[in-house]
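The complex appears here without one of its protein chains, the remainder shown in place.
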Amino acid sequence: MKLPTPPGLRRKPARPGSQPPKNGNRINGGAAATKKELKQAQRAKLKEQALEVPISMLGWLDERTGSTPFLRAFLFRKIPKGTNWYYTLGSATLFAFVNQAVTGVFLAMFYTPSATQAYTSTRHLTNDVWLGAFVRGMHKWGATVMVVLVFLHMGRVFFFGAYKYPRELNWIIGVVLLILTMAMAFTGYLLPFDQRSFWATVVGVNINASGPILGPYLADFLRGGSEFGATTLSRFYAIHMLLIPGLIAALIGAHLYLVAKLGTTAPPWLKAEKARELAEEEI
Amino acid sequence: MLGAFEGETVTRRRFVTGGALAAGGVATAAIGLPALGFALGPIFEKTTHNPWQDVGPESDFNPTSYVPRVITLVPEVGEAGKTTIYVRKATPDDKSPSDKGKTPLPYVAISTRCAHLGCPVRFVQAAQRFICPCHGGVYDKFGKVVGGPPVRPLDRFYTRVEGNRVQIGPRFSVNSKLERFHPRDPSNHIDGLWKYLYPSRPTT
Partner (left out) sequence: MDKREKEQYLREYGILKSQGKPFFPYAIAKDGTMALITVLVIMLLSIILGAELGPKADPTTTSYTPRPEWYFFFLFELLRVIKPPALVFIATIGIPTVCMVLLILLPFIDRNPERHPARRPIATLTGVTVIALMAYLTVEGALAGAPGTITLKVAPQYAKGKAVAASSGCQGCHKIGENGNAGPGPPLTHIGSRLPRNAIARTLVNPTAPMPSFVNLQKQHPDQFNSLVDFLASLK
């Protein structure tokens, strides 16, 4: 059964007189004269038939979700004049995070978070698994790239003054995301359990212990006890895999929602020309 | 409001709203409190002390230089639970004010965990110093700080001699006068008023 084309996807009819007539200049259509016109007509008909399938599928979805207005507003919204390549840093950071999540899932299939087996499982993954070293390298260097991009993005927003009204809440969410990213880097670093990981984590946990009164308790929470023990690695693994990625995903959702709703700023060296012209006219 | 008498305080709407909030609160607590307790539990767990560990016969050690030995701090995690300590036979210089007339410890067992942030310190025989590779901490041969950011002397371990074998017991922390305290984390000061900012925890 052929469903009617949804109103959002129906092509608007062309303005009268803007297109050349389909049947040459014959009135009331006569017999199709040239071979070229026949071929063109055939091609146009084939194109329409080919497009019917995806359009009706989309129409099926749209009737059941009502999402066309939202998608239209999101995809075809206007971005301000002068948006340049600096504005791509935010989505590049998102992409680096997605890279970490995907490579992290693959690594999690081979890794064992126990103090006695973490190192051997990592070594097995790096040396014996096909593309294991490559995926692990992508995860490790992806972390560096993500930290760099996060700081570049923050710097761009700062120097463009894009944290001012009405985007203050977005900035706050962004700073929390920065802190969570550094926490991911800290917890993930312990997991291979080689010398560098172990000692960097010992120092990091003791840095937390240096806070007056509450510090040692915070260190106990991170370590799972007063000494580096059996549950420390599992804690770091759970925090790195489940707790913080969940928070990051939720906050990225909020961050992107605000970006789409409030819009990205125009570069600060652009002034709205029309406003000045209007103001001059008024005077 | 329908069905309410004049001066009615608890209307049906208010009652049911209160009931919904109470039920929601109970459900949240039922899920949240155990989870919170689970996450925070280890903070309140009492650390089990390892029984006394044998590190060698008395003839292995001498009063002038430190001998490194490996002991187990945390059982059941294999190599990750071990640490190196430096052992030396005690001399009259090693008396601690905490001894108070009782016999002093027969051996001095010094931890290799720097009191600044926990990096592994190394004893340099030529200079008779413990040197930390991380942030520039230097200790003299008693473990007292002579340079850098460490906040107190190196931790020590209780020692005893059992039938000609030297045995190592639990860890304790010392202040700059070498008085004994409950073991602390690195970076926790103990001298003077600082010990109130970093009180000992009931679990260690």
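A and B are the chain letters, set down in written order, and residue numbers restart from 1 in every chain.
Here is the rule we use: a contact is a pair of C-beta atoms (placed from the backbone, for glycine too) under 8 Å apart; a residue touches a chain by one contact, two chains touch by 3 or more.
Please read these numbers as outputs of a predicted model, since none were measured by experiment.
The missing chain, though absent from the display, is touched by one residue of B:T11, B:Q53, B:T84 or B:S98; that residue is B:T84.
Of the candidate positions A:Y111, A:Y189 or A:Y237, contact with the unshown chain belongs to A:Y189.
On the side of chain A, the interface with the absent chain consists of residues 74-83, 85, 87-89, 91-92, 95-96, 99, 119, 122-123, 126, 133-134, 136-142, 144-145, 147, 149, 155, 158-168, 171-172, 175-176, 178-179, 182, 185-186, 189, 192-200, 202-204, 207-208, 210-212, 215, 228, 263, 265-266, 268-272, 274-275, using the contact rule stated above. Considering the complete assembly, chain B touches the hidden chain via residues 68, 70, 73, 79-84, 112, 116-117, 119-124, 126-129, 131-136, 138, 140, 145-152, 187, 189.
Operating definition for what follows: only the chains that are shown with their structure count from here on.
Here the CA centre of chain A is 43 Å from the CA centre of chain B.
Chain contact summary for the complex, chain B toward chain A: residues 39-40, 42-43, 45, 47, 73-74, 76-81, 117-120, 134, 183-188, 197-199, 201, 203-204.
Taken together, the chain A residues at the contact with chain B in this complex read 115-116, 193, 198-199, 202-203, 205-207, 209-210, 212-213, 215-217, 219-221, 223-231.
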